[in-house]
Structures are given as structure tokens and as C-alpha cells.
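A single protein chain has been omitted from the complex, and every remaining protein chain is retained in its original position.
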Amino acid sequence: MNDMVEMIRIEGLSKSYGDVAVLRNCSLDVARGEVVVICGPSGSGKSTFVKCINGIEPVQAGRIAIDGENLPSKPAAAARVRARVGMVFQHFELYPHLTVLENVCLAQIHVLKRSRDEAQEKARSLLRRVGLADKEASYPAQLSGGQQQRIAIVRALAMDPVAMLFDEPTSALDPEMIGEVLAVMLELAREGMTMVVVTHKMGFAKAAADRVVFMDQGEIVEVAETARFFAEPASERARLFLSRILTH
Amino acid sequence: MNYAWNWGVLFQSPYLGWLGQGIAMTLAVSVAAWVIALSLGTLIGVFHSGASGVVRLATGSYINLFRNVPLLLQMFLWFFVVPELLPKAAGIWLKRELPHPEVVTAIVALGLFTASRVAVQVAAGIAAVSRGQSMAARASGLSTIQAYRFVLLPQAFRIVIPPMTSEFLTIFKNSSIALTIGVYELTAQTQQIQSFTYQGFEAFTAATVVYMTIALMVTTLMTVIERKVSIPGRTARG
Partner (left out) sequence: MSGFDISVILDALPLLAKGLGLSLGLTAIAMIGGLALGLVIAIVRLSRFRVLALLAALYVNGFRAVPLILVIFWFYFLVPLLLGRPVGALYSVLIAFVMFEGAYYSEIIRAGLKSVRPGQWQAAQASGMTYLQAVRLVVLPQALRKMAPLMVTQGVVLFQDTSLVYVVSLHDFMTSASIVANTQNRIVELYVFAALVYLALCTAGGTLAQRLSSDRQRAH
């Protein structure tokens, strides 16, 4: 029965800055273990959309439920739900004043109330998995972009999230570093993590996504099985977008 | 130019004593006022950056009020006007029974004035920490207070060290304004030596050298602190 419940349920999300609507009535369900890629032209609202899922961008209308639990509007209550969803940002957003180990332990200790030893053990085992065990004492600015982003993924995973959100995780990276980050994400997908990924990397979408969401001008234009989306997109806008992005 | 030099005057009694007392008073007033300014200013700055509505209106008004009235006039207001406006008993206590009322007033006035300037720097420092950092903190479930304590303030603290150095220097200089309500700090003492001996050159040079020494010491101290807390891998500013 529990398997029938969507991991993430988004209903009628709307958001605007003054007169400018950034999201118009967006709805999406993501099943347990599903990987969904969101794509669309820049300014389509996809980045805002993914940030609304865990409530760090406030919305004017709509409802979000994570693992059957509604995301409350009160900040303190929202923080508890939010802690169960991992997030990876375009610009990594590691805390520059903390070492790698401290970055990974901070929320474990202060949000999940884990002991320092427990948090560090968790952090070290995850760092080992992404091949960065030797970097635990480094500061973010001493690492490459690819290393920083892998650590940001570890920081999110350390919270034992039920789902992971990625906001253009490779678009601030030099080309030669994109592969190492995508590899970690692919592995996560194979392990059955529920993932929502905003990205232009159509290769990743083809390899890992169950479904693709196409957004334009604040609207969800199309949601389709991955193979079908690439073979025969239903909307004219998606077809145009794909023809532009795939010829490069 | 017709001038009889006499550097020896600085080392004669009672002038040497006056200088010493002046230096001690300048240091005492400045450091005491800095304690008020730093604690109150940080508090106001944090609230100003994070709050909205009534709180932000209050912090904004404080900053606006204390920054936009000359410090000299603020000293006069605290020293002459406030005792008049208080209930009679309190006013009399302030004027008659409070020990060294002029020194206490100078410290309070200088502290509250500088707090407004510190608040502006603190708020700017917090604003300078990127929006993504507070998003990342919130995304991991940290509460607002935790986000400030572990993520935003430690970074803002490093950003505000240079402007704080300048505010700390300014408080020593501004302490000279206390002479207008009768505090015998360094500038007042040298002015007094000048009017007793007519050796203005010597007296003012002494004061200038002391102020420059203070500036040098403060700058060195703050540079040491800045180096100590700098984040590895980030290139130093400057």
C-alpha cells in the first residue's frame, strides 16, 4: 500500500514576482524510486520550481507533500520536512568557512541531533564512496569544482534523504569535470533514489530518467516517458527545444 | 615664523601628568564605548538584516536617527537635555550623584552613536554572504537561528573585519568630541597645555603622535586577527 504513495506530490503551484508570473499552476507527482529530469529553455521557471519543492522558495498558491506529509508553511515545521529532502545547487553552496568534514556534519549534528562521532563516521563512509576520503580536512576553495559538487552531494546524502533535488548541478562546472559528477548521480539513480533533476544534459536524461518534464514560460508543457519524449515529443515547443539543444 | 621651541615642556610637571591622564581617558572612553557599540550594533545589524515589519522599522529608525545627528549634538542631548526630560529624581541623580557624569555620558553617547554605524556594517556583511548560502542552510533543515549561527554570521564576521577596523579607529578619534562636555581626554589636555604654555607645536605634536600610534596598533591588531581567521584556499583581499 505504501508503495502506491507518491514520494513527492505537487499540486497547483503558482508563484509570481509582482506582475511577473514565474510558475503557473504546476502539478507533478514523483513516485518512490523514480528519476525525473526537468528541462526547458532558460527562464522557463524550472530552477524556481525545483526550489519550491522543499519550500526554500515561497509560493503564492499550491500544495506540496513529501512522502505523504504536507509541507507546512510555518518555517520551523517546514525545516523538519525539508531535512528529509536533499538538495544540490548549481553553485555547490558548500560553506566556505568550514572544512569538507564539517560541511558534511553540520546539519547531521544540529538538525538530526546525531553525535559528532556518528556524524563523522557517516560522512567518512560517504566521502569514501565518491572517492574523496582524503579531502576531509580541506576547505572548499582548495578543491576543484567537480570535487566540490561531489561533496555537496555527499552533504545532502548524509541526511539520509528520502529524495534528492538537483538544480543544474553541472552547469557551473568546467567541461572536464562534468563526467565525475554525473557518474555519482547515475549511481544514485541505479540504487533507487527518488530524484528530481534540472539539467540540460540530455545524455543523463536518456541514461537515468524514467520521465522527462518539459517546462516553458512557467508552465509544465509536457510530461512523458523518457524514450517517448526524445522519440516523439507531443508539443511543438518541446520539439523546437530539442532540435536546438541536440544539434549542438 | 617666530617661535621659541621647547620640547622639554612635555616632560615637565604638571604637563607630563596631564598628557598621561589624557591618554588614559581617551583609551578608557573609547574602549568602554566600543564594548557598547559592538554588542548593541551587532544585535541591531542582525535584526535589521533578518527581520521585517515592525522590527525592521525600529532598527532602521535607530540607525537613521543616530547616524544623522552630529555626535557633538548627541553628547549635548544626553548631557543637558535628557536629565531635564526625566522625572525630577532621576534627573537630579544623573546630574548630582552619578560619579563622573560627563565621562559616563560621553561613553554612552559615543557607544550608541557608533552602534548605529556598526549595525550598518554588520547588516551589509550579512547581505554580502550570497543568497545561495542561506538557501543551502535552509535546504538542509537548519532553523533560521542555526543558519545565522553556523553559516551566515561566521562568514559575515570575516567580511566586516576591514570596515570594523575603520570603525574601531574612528571611535578613538571621536572620543575627542567628549571634550565639549568637559571630559579631559587627550585632545583637551594638549589644548590645555597649549593655552598654559603657548607651546602649541609641542603639545599638538604629542597628541598627533599618540593618535597615530593608536591607529598603527589597532591596524596591526586587526590585520593579525584577519589573517588568523582567513579561510584557506581563498585569496586574501587587497
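Going by the order they are written in, the chains are A and B; count residues from 1 in each one.
Operating definition for what follows: contacts are C-beta pairs under 8 Å (C-beta built on N, C-alpha and C of every residue); 3 or more make two chains touch, one makes a residue touch a chain.
As the structure is a computational prediction, the values presented were derived from the model and not from experiment.
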Visible contact partners (per top-of-document touch definition) of the missing chain: B
Selected from B:Arg56, B:Lys95, B:Lys173 or B:Arg234 as touching the chain missing from the view: B:Lys173
Contact residue for the chain not shown (choose from B:Met25, B:Leu94, B:Leu142 or B:Ala207): B:Ala207
Residue in contact with the excluded chain [from B:Phe47, B:Phe76 or B:Trp93]: B:Phe76
Absent chain, residues of chain B that touch it: 1-3, 64-65, 67-74, 76-77, 80-81, 84-85, 169, 172-177, 179-180, 187, 190-191, 194, 200-201, 204, 207-208, 211-212, 214-216
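Operating definition for what follows: only the chains that are shown with their structure count from here on.
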Complex contacts: residues of chain A adjacent to chain B: 51, 54, 56, 75-76, 79-80, 82-87, 89, 91, 93-97, 106-107, 110-112, 138-143, 155-156, 159
Residues of chain B touching chain A in the complex: 130, 132-133, 135-144, 146, 150-151, 154-155, 158, 231-234
